[in-house]
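Shown here: the complex without one of its protein chains, the others still in place.
Coming up: chain A.
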């Protein structure tokens, strides 16, 4: 029972008897009321019995139902306005007594709303009663919900309600309910165009001032900080999507070679800041100025996460290039993203229009057709060879430079000023309160936001790192979160100038493959994938990764090493299953099969969330022991996988798993050291 102290159960028999008698009495009354309900007895006595019962237990929803039937019945036969009003008033009294017993009773609150809909009650009285409740319990969410209800039927303006939130906030800065309510009312005003865009900036500035008082008064209270976080999101992070990257980079060439299967199609990739839908040949126009060709291209766009309507990455395949081109010719395409409206995220349409130029060349590529007999590759970690890569990093990406472009709009004067002010405020607070966790966290987030948009990069990142390191000491409970933030900064620093040094490049003696290696860096979270788009061989081994979210952006990956990480389930490989060219995957020494709870179970479509494709389900082989449906849902999509190294995970010992795997991935040649090809 909520908040009721535990009493020893070996109480004396007399007390027990007394309790049982009380229970029996209650039972008798309940049976009587339910009987009246069933037989539609609406006598005065029956209504009184019901009221008494509800006073004892306001949670009896059937008893409230009875009252609704009874009141409807009584009002139907009553035309006298005064009597009608007294019937309704009586209901409000019953509810009031019930709420005194339990002010959290859903049934009682709903009955009150139901009664008010007859329009026979005095709303001022309701406001007065509610004010009393919200004075004694300022966070009661039933009370706040009732206030929204009253505002709705009394046609109160948002301005009036905002005034009320100010009143509650001034009474107590740590009234989270009031801050919440403020965010809702302001958002509504903005949405309904009651606040104009210019006024909005003024409103936000005032809100910053208000919340500043809150966290200077109560630096440990969460309310103000969550509100500040929201203000920040309204200031710099547009909820509208924008383009973060292209492949190939603007002005660069896309080679294709009809004789090499993996290069037979030209790919154009677009990346967005948020998952979007509506990418098609209407919204993304492509035209060519070359003579003798159709000036308008019709291509089909598919999301790189093929099963979701919204995706951060979209791929166009130009399948008929070889019809348009002859060897040695090249074609220049002008691509316009957002040529027509229609690209939209869950929260709003695309911001701006983006242009790029792509050259397409029919090449005799240096790649050779894949060998019929696949030889097992050696992973970089397994090689004795220590020499690093000495060629130009351009070879890695197949283009002269990394496609790193800032597609963000620069900060406006107001944004810059606001961010700077807030950064200074947090620093001031930290001088007063050295260990304020929230001030540190907020400052770190402000600096990251500022850095993302500032024209000169990097200046705040050292400070951010220091802040997160201190947070690790001050608030060890959230160490994984802080470590992930540190990992993101580290990954940002590594990838931002990747093409300027060869530190992370490596060429295999065995295959001559060019690798990008981010191994042994304690990475627990990755990001900035648009910077790595063209990479074919990637080594992420010996890190602390639990998730590979976002790796699906690397559409050209052929070999991927994520061995010695903390992946906990097969379903964690879901992003990998979106890589169309992946041939070799190393997941040795992870934790797959070690955990009972799969935290990736709902992150992608399966039959569990009613969106999987039927064929996967039909493929389940029930005769092969316990079914590992994940094997089919995940590995079953890796259509060209030739090599899987999985040794060192508890699941690799499981015979049923292995036999399911071989059925799910017919292309597989090497499973660990074993040749499993059927040829």
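Basically, contacts are C-beta pairs under 8 Å (C-beta built on N, C-alpha and C of every residue); 3 or more make two chains touch, one makes a residue touch a chain; residues count from 1.
The definition used in the following text is that contacts and distances are computed from a predicted model.
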Hidden chain of the complex, named as in its UniProt record, picked from "ATP synthase subunit a", "Geranylgeranyl transferase type-2 subunit beta", "Cytochrome c oxidase subunit 5A, mitochondrial" or "Glycerol-3-phosphate acyltransferase 3-like": "Geranylgeranyl transferase type-2 subunit beta"
Omitted-chain contact residue, chosen from A:30, A:448 or A:640: A:30
Touching residue (missing chain; options A:41, A:74, A:201 or A:603): A:603
Chain A residues that touch the omitted chain in the full complex: 1-7, 9, 19-20, 22-24, 26-27, 30-31, 34, 37-38, 56-57, 59-62, 64-65, 68, 106, 110, 114, 139, 141, 144-145, 148, 174, 176-177, 180-181, 183-184, 187, 221-223, 226-227, 229-230, 233, 275, 308, 310, 346, 476-478, 480-481, 546-547, 549, 595-597, 599-603, 605-611, 617, 620, 622, 627, 629
